[in-house]
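One structure follows; several queries about it will come next.
The complex appears here without one of its protein chains, the remainder shown in place.
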Amino acid sequence: MFDGYTSSELMSIFAMQGFAGLSLFSVFVLMAMGLAIIFGQMGVINMAHGEFMILGAYTTYLTSGFFQSYLPGLFGGYFLIAMVLAFIVCAALGALVEWLMIRHLYHRPLDTLLATWGLSLIMQQAYRSIFGAREVGVELPEWMIGAISVTDLVELPINGLFVMIIALSIAVGVYLLMYRSGYGKKVRAVVQNRPMAEAVGINSAGIDRATFALGCGIAGIAGAAFTMIGSTGPSSGQAYIVDTFLVVVFGGAQSLIGTIISAFGISQAQSTMEFFLSGSMAKVLTLLVVVGILMLRPEGLMALKVRR
Amino acid sequence: MGTTDIAARGRPFGKGTGFRKSLMTLAASVMLATSAHGATPATAEVNTTGLAVTDDTVTVGILHSITGTMALSEIGSVQAEKLAIDQINASGGVLGRQIEFVQEDGASDWPTFAEKSRKLLRQDNVAAIFGAWTSASRKAILPVIEQYNGMLYYPTFYEGLEQSPNVVYTGQEATQQILAGIDWAVEAKGAKTFYLLGSDYIWPRTSNKIARKHIDKLGLKVVGEEYYPLGHTQFNSVINKIKLKKPDVIFASVVGGSNVAFYKQMKAAGVDFTDEKPLLLTISVTEDEIRGIGGENVEGIYASMKYFQSLDNPNNKEFVAAFKEAYGDDMVIGDVTQAAYLGPWLWKAAVEKAGSFDIDEIRKEFAGIEFNKAPEGYVRIHENHHLWSKTRIGQAQLDGQYKVVYETEELMEPDPFPEGYQ
Partner (left out) sequence: MKSSSPLKWFGSREGLYYLALAFLLVIILPLALDPFRLNMVGKYLTYAFVAIGLVMCWGKAGILSLGQGVFFGLGGYCMAMFLKLEASTPEATAIQSTPGIPDFMDWNQLTELPWFWEPFHSFSFTLIAVIGVPMLLAFVIGFAMFTRRVGGVYFAIITQAIAAILTILIIGQQGYTGGVNGITDLKTLMGWDIRTDEARTTLYFICVGMLFLCLFVARLVQNRKLGRILVAMNAQEMRVRFSGYDVAAFKIFVFCLAAAFAGIGGAMFTLIVGFMSPSFIGIVASIEMVIFCALGGRLSILGAVYGALLVNAAKSGFSESFPELWPFAMGALFIGVVLAFPNGLAGLYQSYVIPLEDRLLKRKKPEAEPAAKPAAAQPDAEKADDYDPMINSYSPEKS
């Protein structure tokens, strides 16, 4: 398939394809980070993760509408504010859900799956009732549209870069929070040995709520970022759920580093195969390979050794 | 233009076969022809098969998804069908009877469509069903409607390969959308190479198959053909492939949420559609879809449809005004919505031509039924139950509307089983 192209053309295409892989990687990291915290650290299967992301997207949509009507001069900067708002809204709802529902189910992880699936149905229909069944278009400020031309062929999408930066900052932020802060230490203590952590005076219920809210908040930021590259509609969230869970499980549920490595592996595999095969077959093959590896190595790539 | 002579060949209402009925029916037809609100034909005469017809009313069914993933697409059709029914009622109804409707929710679930169509036909005895949107839902309804001899008016442009005596297809079958579109790209834009891209299901695959055959026949080249699962949201790899292959035309039939992602990512990758390098020709983005994608992301793409909201003719102006009055000023009307609007009107024309609500009587009359007040202009039913209609090319504008840049001279003949394209 590469006949008749000059080597510089090929180089640029490979560069672009590398970039495509990286932006898929950052999408996966954004999707999976929130879930990795909730599922990996707390063992809760949050099937409504996609819907929390869409909540972030709708928050962005509302914010953009607000800025257009009342603060058109500041429209260029609305996106940053929208992300903060998306985090706050989703984290608040997350905390509420944790208090009402999740905390009763910590000892029954499979039941959290069913309950959060119910939650996702309710959230979807709520979006449909409030925002209408149609997808909404989120307008971006001028500076975020378009691409930076490196050479004639190599053009880097600005919003792709932006998504990467967000993904990177969130990954670093979560890492610092989990491994370099007192809060993170407590979370890890609760994950590894809940009774012992309680015995040394850690308020495990508070930690749980904060962690769940944090995971949902990150989902909100991801949703806000995805308005740049994806669709915002009542059922858009469901498209993400299988990929997200596979990334987290493949990485080894309790390891954040594992999640990032697995996001990298899956995204590179998928985008390379997409380049050589048709999109559908690439997707099927990627899923098959991941499932196959998981059958051989059920604990995922990076397993955390804990005494249970 | 071609319209007039084709119209002249069409049969006006009330002449010809409609008159070789019993004396009573003849009398009824004459009465109808002379006064719209005059004496209505007796129910026993116009309904011999136990349909829900009384002396004052006739009941029809509307069957679309109000809930579930398809709701966003189908709501426009429901609105259009209700609008048409209201307008028909206001103008005196059908054979002097006011139309009442039973609405059922298909819930984006195909067995539900089959179930509800069975309910409409068996319990409600409806005289016609306006409904279905996806091919899968139509395929689910089909055996039911054939078994109980109902009549479905199906609004969506679709892949063809079907011709049921119990369905009237008010949208285009694939060749009506594709052939003229590709011819236009070749003649007006000098296109030589094509890249075919679609969501992975029957309609895009069949459409691309027809497109590929046609491109081959023209002696031109397809440089890529590609399908992505429904709901796929990452198109960077295919965008790179397109950049590598440098086709003159991207022929796109991506649907749903994937659409939004695809156009946003194309835009972000530095593709400016107004440059037409490459030119993007789609058969799946109507004004409805643009609302979700955002006008700024699709500005400059071309769509091959039979109807655009911006069509400049008196019928359409009236229709758009009525639609906005009924449902709000911010409504947009896409190709399928207009096709759905045709359903009740064509049914009324057929019923009045047959002088009966009986499905078998109506079916005899379909070929040649015409509708002059169609927003898209003039349409006529082909004997294969599809519509003769024009193909138009529109270019998307920043405000989410299409500007019509081309329309076929003649009405395109519907050909659900195109020879040489299978």
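By written order: A and B. Residues from 1 in each chain.
We take it that contacts are C-beta pairs under 8 Å (C-beta built on N, C-alpha and C of every residue); 3 or more make two chains touch, one makes a residue touch a chain.
Every value quoted in this text rests on a predicted model; they were computed, and no experiment measured them.
Enquirer: Can you pull out the displayed chains that the omitted chain is in contact with?
Expert: Output: missing chain touches A, B.
Enquirer: Considering the whole complex, which of A:L10, A:L80 or A:L114 touches the chain not shown?
Expert: A:L114
Enquirer: Would you indicate which residue among B:Y154, B:Y169 or B:Y227 is in contact with the undisplayed chain?
Expert: Of the listed residues, the one touching the omitted chain is B:Y227.
Enquirer: Considering the whole complex, which of B:E104, B:D248 or B:E289 touches the chain not shown?
Expert: B:E104
Enquirer: Could you list which residues of chain B touch the chain missing from the display?
Expert: Missing-chain contacts on chain B: residues 66-67, 104-105, 107, 109-112, 114-115, 118-119, 122-123, 134-136, 139-140, 142-144, 147, 161, 200-202, 205-206, 227, 229-230, 417, 422.
Enquirer: List every residue of chain A that touches the chain not included in the displayed model.
Expert: 39, 43, 45, 47, 101, 104-105, 107-111, 113-115, 117-122, 124-126, 128-129, 195, 238, 241-242, 245-246, 249, 253, 280-281, 283-284, 287-288, 290-291, 294-296, 298
Quick note on the criterion: only the chains that are shown with their structure count from here on.
Enquirer: Please give the residue numbers of chain A that touch chain B in the complex, ascending.
Expert: Of all residues in chain A, those touching chain B are 5, 9, 13, 16-17, 19-20, 23-24, 27, 125, 128, 132-139, 145-147, 149, 153, 155, 157-160, 226, 228-236, 238-239, 270-271, 274-275, 278-280, 282-283.
Enquirer: Which residues, counting only chain B, touch chain A once they are in their complex?
Expert: Interface residues on chain B, with respect to chain A: 67-69, 71-72, 75, 200, 225-229, 231-234, 236-241, 243-244, 256-261, 264-265, 267-270, 288, 291-297.
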